[in-house]
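With one protein chain held back, the other chains of the complex are shown just where they sit.
A, B and C are the chain letters, set down in written order, and residue numbers restart from 1 in every chain.
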Amino acid sequence: MRRSASFTESFRELGLLVFIVIICAIFQIRNHNFLTLENIDDLLTNTAILSIMSVGMMMVILTRGIDLSVGSTVAIAGMVSALTVQFFRGISPVVSVLESVAVGTVVGILNGLLVARFNVLPIIATLGTMNVIRGLTYVISGGAWVSSYQMSSGFKGIATGELLGVSNPIIMAVVINVAFFYFINHMRTGRQIYAVGSNPEAADISGIPRRRIIWLVYTLMGALSGLGGVIWVAKFASAQSDTATGFELSVIAATVLGGVSIAGGSGKVSGLILGTILLGILNNALPLINVSPFWQQAIQGVVILAAVLTNVLVKRNNQRFALRRRAI
Amino acid sequence: MRKFLIRAAVIVAIMAIALPVALFASGGKEQGGGAAGGTAKYAIVFKNTGNPYGDRQMGGFKAGIEEQGFQAILRAPDQPTAEAQIQILEQLISQKVAAICIVGNDKDALQPVLTKAMSQGIKVFSLDSGVNPQSRMVHVNQADSEKIGTTLIQAAYDMSGGSGDIAILSATSQATNQNLWIDFMKKTLAQPKYANLHLVKIAYGDDIRDKSVSEAEGLLQSFPNLKVIIAPTTVGIAAAGKVLTDKGLGGKVFLTGLGLPSEMATYIENGVCPYMFLWNPIDVGYLGAYTATALVSGKITGKVGEKFTAGRLGEKVITQAPDGGTEILLGPPFKFDKNNIEDWKKVY
Amino acid sequence: MVERSIRVERLWSWRTFFLQWEWLLVLIFIAVNIVNSTLSPYYFTADTFLQTPMTFLDMSFLVLPMTMVIILGNIDISVGSTVALSAVVMAVAYNAGLPMVLSIVLCLLVASACGLVNGLLMTRFKELSSVIVTLATMIIYRGIAYVILQDQAAGKFPKWYSALGWGSVGKVPIILIVFAICAVVFGLLLHKTSFGRKIYGMGSNLTASRYSGVNTDSIIMIVSVLTGLMAGFTALFLSSRMGSTRPNVAQGYELSVIAMVVLGGVSTSGGKGRIAGPLLAIFIIGFLNYGLGLVNVQAQVLLIIVGLLLILSVLVLNVRFGGRYKRSVPGTAKKLAAQEHSSETTP
Partner (left out) sequence: MADRILELTHITKTFPGVKALNDVHFDLKHGEIHALIGENGAGKSTLIKVITGVYQPDSGQILFEGTPVEIHSTADSQRLGIAAIYQHVTCYPDLSVTENIFIGHEKIQPFTRKIDWRDLHERAGQLLAQLDADFDPRALMGNLSVAQQQIVEIAKALSANARIIIMDEPTAPLTARESEDLYKTTESLRDKGVSIIFISHRMEDMYRLASRVTVFRDARYVGTWNLNEAKREDLIMAMVGREITQFFPKRKVAIGEEVFRVEGLSRTGFFKDVSFSVRKGEILAMTGLIGAGRTEVCEAIYGVTHPDKGHVILEGQELHIGNPAQAIEKGIGYLPEDRLRQGLVLEWELSKNVTLPTLRKFATLGWLHPRKENAVTKELAEKLEVRAGSVFDLAATLSGGNQQKIIVAKLLAGTMKVIILDEPTKGVDVGAKTAIFNIMNDLAEMGYGIIMVSSEMPEVLGMSDRIVVMRDGRVATILETATASQEQILRAAMPETVHA
């Protein structure tokens, strides 16, 4: 029992890892500049936002939910913080970050309200907020952009600054992932997120505050999207109202690819990180090798499907395994 | 049940509120729409909303129309798709506008709706990013495509010191004007003078921020001794500027192309991009405005050789366009560098 | 136990009749039209109601099958990509010299094939939620479209083809006629045939339907293929209206379509809703866009309005059906237990 259990858990991460190694090898063969420190730095920096937000998405999906509004949240949070910087150049980047996170949190709370309080199905609730938030972004920005020169260097430093030669986004992503790992694996609330997703009714019976947990995850998702927003805007030194359109799907894809089950309750941080990295490589490294850009999507889709299907097949195999062991 | 009725009432109420809110919110943009039916209405449809370049262009158009005492309608879909533009054009047709000035998201996809407009006596012409000759009377070209090609190559030549690898970072590979310019660049490179410039790759950033950045980084990784990046698209050039700045490659790899002063100010000031070019979108729109009125008044019909006076821009003449149609040329691209960027970055 | 007779005729009351969601939609529809016509003098012209639908109906073909999909308790977000792929294949085939008629057939075939693949994946891998399956195929289908057309545009269709999306029979646009026919067909399928009955059964209680001999797999397959087919229709009219096609057409259609279906009062937890709702929703949103477009309202303001409409409608529905029997919806253990009891204990 124990062996098979641990076996199945580790299997997917292993598979992902192998897969990553293989494509890295291929890329390296096709372009020798792929595995240079500098390029890896680029790659990780570009993946940082995705990684940060997929953490939030993992929590949401663990509770059997989904959040389509994250792309719009990135846009509005980024836009608000950028506008503030434009008018008060002086303010410290820390404030901008906090501001952006705050905006994101508000959106998150709103989603949480709809899902946890009014029992609106997550996909619908967030589909609605997605539109509303996107529209609001246009309205508050009046359609204008905030350009590089209107941003203080401190603000842009949020994304471009470095610590010990590692760029801030990477550091933030790492910190958040570590913190998340600790939270989800070693703290009561974290485990209760799993519990709620794994068996909602049991959660009610054993006195877990299900609604509050659900509300919490959407709020956190919003906050992380807010953080993603400010990094995004600082990174590209330009705030637009159509920022990160369709980004929600990348985030969801990364999470699912990382083996977080849409049915809720199961998924591991290690898998999440690998999934994010894999998607990051697919997104950012394909320009390097001379794969025509038009193949990129097709490749992505196939990889995602393959990952999901292996997951199912492994599970089935394991069940058959368990049945054989059963005494008749 | 009663609860339900209440909610129902709430919804209808919200509808009633939402609509005025909508109108209020849009009050700034829409130019009195149906309100004053009297004066003739001239419409411009840009690629998508939330694009300052477009705002300037539409601004210029508005100015041009209003100084002639007419009414301007400024429209743009929220996504840069032809589908959305078709819907808007339909709405303009039902509003019986006098002329439509279209900045196309797709060369061919708008042909049906535009021909429909023309069949109803609406004067149709394209601006900046053109549509095919069958679906327009004339095209207002912001700058001579050939001139853009040669100028950019010349710029690369000067920056690189006459030899080395150069790459092009374009928008999407189906963007008509982009491809036209790239063709002229290639032609120019064929001349013996530029024999030592090697065009190593044409990358497509699809005018999407993150994609353009990845593509720019890809170029730098794949071609270590790259000398110049030419980005004839505002999004692409800004992305490339950002990448070069962050990597501290200013002075090693040079950047030029077509960009918005506001977006590029930083990179021109820090020397990553010694200089770049663009026409003045306000003038483009302004010229569009006078073309529209000229077409409506019948002063011009879109035939080669016709002349008309375009307000402060003086006299303009219709010439043969490379794509077989006719066009009106604004003039040579304008050069932005350290000396003038300071004044322009605030304008657009 | 005394022998007593069981009624077979429905008790009909005005109250229950008018408390149906569709009536609320009718109200909204009227409200929209009033607002529109007060806003713009051009709105209430003779042919508005006949001609306007031309501008938004092409996408609406997807609403019909999506209604079925959602009543089944599934969801399909690959429709937009299916439209793109089939449209691209058609255009390429035509430009390669295939006669237009055959190209059209090919388009419909490709679209149906896409649906078939979704169906196969969903029935062979029941553990997977339809969201995941269609998320993957969504990316793949559009990916293939890009591979085929390499981001170029293809088209230059014959004259008669553009009549499909632009022509009218008398005053009635062809597209409106075709849509009306499709709508009727789907309405009858859903409400008058055993096929529709089974769809509702599966949406309400999949297990029971299975035990009652509903061939769940084949139903899912048929619905998926129908979805594909309708995506094909959308592809036809869209490319006819655009005179050419590109791999990036119909981007984000899936979400707009789902929004319409939900606004139409179809519950995403399955088993509830009627075709009439989504149909009304199509015209509400369509005319709203058109009317506000006439007074040149910014596009993004429409986003907000539609979003609000969506959220509010779902809120109302949740109050209306208070989440009864919706096991998929978070409902408290108490509610479930109470329900168990209501059907367990003796009267």
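In the analysis below, a contact is a pair of C-beta atoms (placed from the backbone, for glycine too) under 8 Å apart; a residue touches a chain by one contact, two chains touch by 3 or more.
As the structure is a prediction and not an experimental result, all values here were calculated from the model.
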{"item": "Missing chain: touched chains present in the view", "value": "A, C"}
{"item": "Selected residue (touches chain absent from view) among A:206, A:290 or A:317", "value": "A:206"}
{"item": "Contact set of subunit C toward the excluded chain (per top definition)", "value": "1, 3-8, 10-11, 192-195, 197-198, 200-201, 204-205, 207-215, 217, 271, 324-325, 333-334, 337-347"}
{"item": "For subunit A, residues in touch with the removed chain", "value": "1-2, 4-6, 9, 182, 186-188, 191-192, 194-195, 197-199, 201-202, 205-208, 265-266, 318, 320, 322-324, 326-328"}
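Please note the rule applied: only the chains that are shown with their structure count from here on.
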{"item": "Far-end chain from subunit C, centres as C-alpha averages", "value": "B"}
{"item": "Pair of chains joined by more contacts [C-beta pairs], A-C or A-B", "value": "A-C"}
{"item": "Whole-Å gap separating subunit B and subunit C, where each centre is the average of the chain's CA atoms", "value": "36"}
{"item": "Geometric centre distance via CA averages, subunit B-subunit A, whole Å", "value": "34"}
{"item": "Overlap residues in subunit C, where contacts from two or more other chains coincide", "value": "150-151, 252, 298, 300-304, 308, 315"}
{"item": "Set of subunit A residues in contact with two or more other chains", "value": "134, 138-139, 143, 241"}
{"item": "Contacting residues of subunit B [partner subunit A, same complex]", "value": "25, 28, 48-52, 55, 78-79, 203-204, 209-210, 213-215, 217-218, 221-222, 224, 238-239, 241-242, 246, 260, 262-267, 269, 345"}
{"item": "Subunit C to subunit B touching residues, read off their complex", "value": "15, 19, 24, 27-28, 31-32, 35, 39-42, 45, 48, 54-56, 150-153, 155-156, 162, 165-166, 238, 241-246, 248-252, 289-290, 292-305, 308-309, 312-313, 315-316, 319-320"}
{"item": "Residue numbers on subunit A that touch subunit B, as the complex places them", "value": "31, 33-34, 36, 38-39, 42, 46, 134, 138-139, 141-145, 147-150, 160, 235-238, 240-243, 245, 283-284, 287-288, 293"}
